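Only a single protein chain was left out; the remaining protein chains are all shown in position.
Per-chain numbering from 1; labels A, B and C assigned in written order.
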Amino acid sequence: MRLAEEMKKRLFDPTRLRAIFAIVVFVVLWELGSRSKDWFGYAAPWISVIPAPDAVIVVWWGLLGDAGYWQSGYLSLLRVLSGFGAALLIGVPLGLLMALSRNFYGIVFPTFEVLRPIPPLAWVPAAIIFWPTQELSIAFITFLGAFYTIVINTVDGAKSIDPRYFEAARAMGSSGWDVFRRIILPGTLPSITLGAAVGMGIVWEVVVAAEMISGGGSSMGGAGASGAGGGLGFFIWNSYTGGSYEQIVVGMLSIGIAGYLSSGGLRMLGEWITPWLRVR
Amino acid sequence: MSATPLHKKVATRGHLKIQDAHKVYDPEGAAVLAVDNCSLEIQPGEICMIVGPSGCGKTTLLNAIAGFHSLTSGTIHLDGEMLCGPGKPKAEPGADRIVVFQNGALFPWKTNLENVAFGPIMQGTMSPQEAREKARAIMADAGLSGMENNYPGEISSGVRRRVEIVRALMNDPKVLLLDEPYRALDSLTKSVMHEALLEIYYRNQVTIFFITHDLEEAIFLGHRVVIMTTRPCKPKKILTVDIPHPRDYSVLTSPRFRELMDETMEAVHEEAVKAFAAGEREG
Amino acid sequence: MAEFTPATLKHPPQGEIRVDNVSHSYGVGKFAKEVVKDCGFTIEAGKLTVMIGPSGCGKSTLIRLIAGFEKPSKGSISIDGKPITGPGKDRLVVFQETALFPWMSAYNNTLYGPRARGEDTPEIHREAQSLVERVGLTAFRNKYPTQLSGGMQRRVELARAMINNPKVMILDEPFRGLDAMTKALMQEYYSALHEEFHQTAFFVTTDIDEAIFMADRLIIVSNIPTRVCAVVEVDVPRPRRLVDIYENDRANQIKMSALSMLHEEAMKSFVGGSKAASDFVDAYSKRTGKT
Partner (left out) sequence: MPGLTVVFTEWVSKNPPYGLSIYTPEYYQHVLTSVQRVAIAFGLATLLGVPFGLLLGWSRKFKDFVFPVFEILRPIPALAWVPLAILMFKGTESPVIFITFLPAFFATTLNTMLGVHSIDESYIRAAYCLGAKRAQIFRHVVLPGALPFIFTGLQISMGVGWFSLVAGEMISGEYGLGYVIYSGYTLVSYPVIAIGMITLGLVGWISSALVRIVGTSLMQWRVRSLGLGDGS
């Protein structure tokens, strides 16, 4: 009895109902806007060129059985994960080292601060020149996207550990590796997960852009020349040049979903490795 | 500076009457009785101290008077006017009852002077010019001149509490509602603050509803001390403090003070242990 | 269940700390600020020594010096005749507010010290268990600090220090921030603990009632730079109860004299340099007929 009531309460929670209502209205408006020229003879500004949602769904449904579509998603995901993983593997130790050694910080931080304002995508041509394969250059740019936030968050996190923790640890006979393992690492974890979450968002942006530039820009050719080889960013660009506008929207939504899922997964992972932050 | 004869003015307003207050919270289906059948009458110009363990429901009562929350049932009158009662579960917040919060709520983005002048300007009872002039005068009276153009973040927490009380008095309220205002201060600063509060009180004779869990603070400041039971909250024991005002810190070691401490200690201790066993909570 | 017995019970009380003519300043040259000035006192072995002074004075600095986190600019500090050169497990600090590691459960916090020294043995686990039981937290041993109430956190912190068998417990306003009632219970709790084990302790506070209730010896210090104003032996018999202490004439006599000394210092620190506040204090003093 109690459970049924609870379910009812959850189901008819006003916030949830409003959210559903809002999304329905949004889709309807989108449909009306897209079809405005056919239906009302008046082309609504901007939105009338966007394909209507029902057309998008039809195309999407067709694509679900298409290996090329999945292959694109898989390629993008692979790039995201490799760039992100590299950023994490290099960024966290570097950040910790910068936080722990004053000398190292003095040497590395200024260089870091000079390079940081340059947007990762400005590195695209330089990366292509520098790295032997296109795949490596995309990986490098992706890496760069997450690298800065992860390093900065790690440094800030390690530096903001309450100094009393170190004093308490030292007084109880702890030192060196023990302090690092039991104080510095767990003390920095919350900010590392935060930096990683932000980095994940940037990484998707970068991958999409890099795929578009390398695929869309005629001069870069290479592996990206075939539709399936280029990832979701290329998928979008290819749909654009090919004139199948519904596919553009499918690509956008797919990236949105993939980005949302990867951030969500990362957040869950973050919560799992910092259990003490969950409880209150 | 002390031209007004102290403690001579007779207060005529600020008569607070709480009758049969009930409050039930409903967080996720589990009904919690926070205030149960609580009746209390506070005379004009009285300092009434409400003592009870943390989380016992004292603040719920204060929120009902201030108009932040509704009561499930019961009535509250201020000077004969019904604040909340049948047909009107939630009082309207107003400048006749001003709360001084536990952690302080001076707007950090306004200077002390702007903070003090805030009330009358908002209510439209004074022009900004007048309000600032009056604020300057009233701050000088409370020993706060020279800090008008500082931001609250620039002054010590003890001084911040005083500015906040002055900000409240600027509106000439009927009742001051203080919610453990000195909790975060250390004991020595606290004792200085108590004397400062009394100093201000002697000049204004405003009714004070003061929540605390510090027994010494309660007896030192109050005309009456109301000891509340732990959840649900209702008066367990009401004690009249017959030490004459004006008081200062030498009262703390007087025999009568000690007797009163003894008299209340047991009742409070009993409730504290009860709350402790139930898992004491801060905040 | 193995009973927990601190080493201090097995041996005669240890941990006499002598603070000799210590001065300490922060900053250099023109910006140097003297925080402690010519301080000298003794923390007797097996006794509970309480230091009281206005907030913002150099009490915490003195604690950092005794704990060995910093070296004094002048003078010397020794424990059982040996000079203090750095932090050590013979002097453990229970910090103001909590310094429990938030990422470890109460039990793991308790075991921090032994594990740091590689003593993760079954015996130490038994000891930790009985200690956790002793502070009444067996049911809460697997909770993280944020899940515990303020009073419980302080008790975990006591356990975390006690398992290392320190010669001296240093407590820096350990009950500050607790509500008055929990605070009273914690005071009685620690006092009883002391009466049982007679562990040398140095307790710093700003609360006069707390100070007199706890102390064997009371050291009253001045506003910054910290100097010793008075040393009072609190010869009120133990065991003590909070309820009794209000009726004890000797305690009240000490309280009165300490209050008048401290009130002056508190006013000084309250005024801080503000002309208006000092005018206010003057006016107030005139009214009450005190200076």
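Heads up, the rule we're going with is that contacts are C-beta pairs under 8 Å (C-beta built on N, C-alpha and C of every residue); 3 or more make two chains touch, one makes a residue touch a chain.
Bear in mind that the values here come from a model prediction, so they are computed numbers and not experimental data.
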Would you mind listing the shown chains in contact with the chain that isn't displayed? A, B
Touching the left-out chain: which of A:Val49, A:Ile107 or A:Leu136? A:Val49
Decide which residue listed in B:Arg132, B:Arg167 or B:His213 touches the omitted chain of the complex. B:Arg167
In the full complex, subunit A touches the hidden chain through residues 14-15, 18-19, 21-23, 26, 46-47, 49-50, 114-126, 128-130, 201-202, 204-205, 208-209, 212-213, 216-217, 219, 232-233, 236-237, 239-240, 245, 248-249, 251-253, 255-257, 259-260, 263
Those residues of subunit B that touch the unshown chain are 66-68, 93-95, 97-99, 101, 103, 105, 107-111, 118-119, 122-123, 150-157, 167-168, 171, 184-185
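The definition used in the following text is that only the chains that are shown with their structure count from here on.
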Calculate how many whole Å lie between the centre of subunit A and the centre of subunit C, each centre taken as the average of the chain's C-alpha atoms. 50
In whole angstrom, the CA-centroid distance of subunit A from subunit B equals 51
Residues in subunit C with touches to at least two other chains are numbered none
Where subunit A touches two or more other chains at once, by residue number: none
Mind pulling up the subunit C residues that touch subunit A in the complex? 67-69, 87-89, 91-93, 95, 99, 101-104, 112-113, 115-117, 143-147, 160, 164
Considering the complex alone, what residue numbers of subunit B touch subunit C? 1-2, 6, 53-54, 140, 142-147, 156, 158-159, 183-184, 186-189, 191-192, 195-196, 199, 212-217, 246, 248-250, 252-253, 258, 261-262, 265-266, 268-269, 271-273, 275-276, 279-282
Spell out the residues on subunit C that touch subunit B in their complex, using ranges where they run on. 54-55, 149-151, 173, 176-182, 184-185, 205-210, 242-243, 246-247, 252, 255-256, 259, 262-263, 265-267, 269-270, 272, 274-277, 279-281, 283-284, 287-288, 290
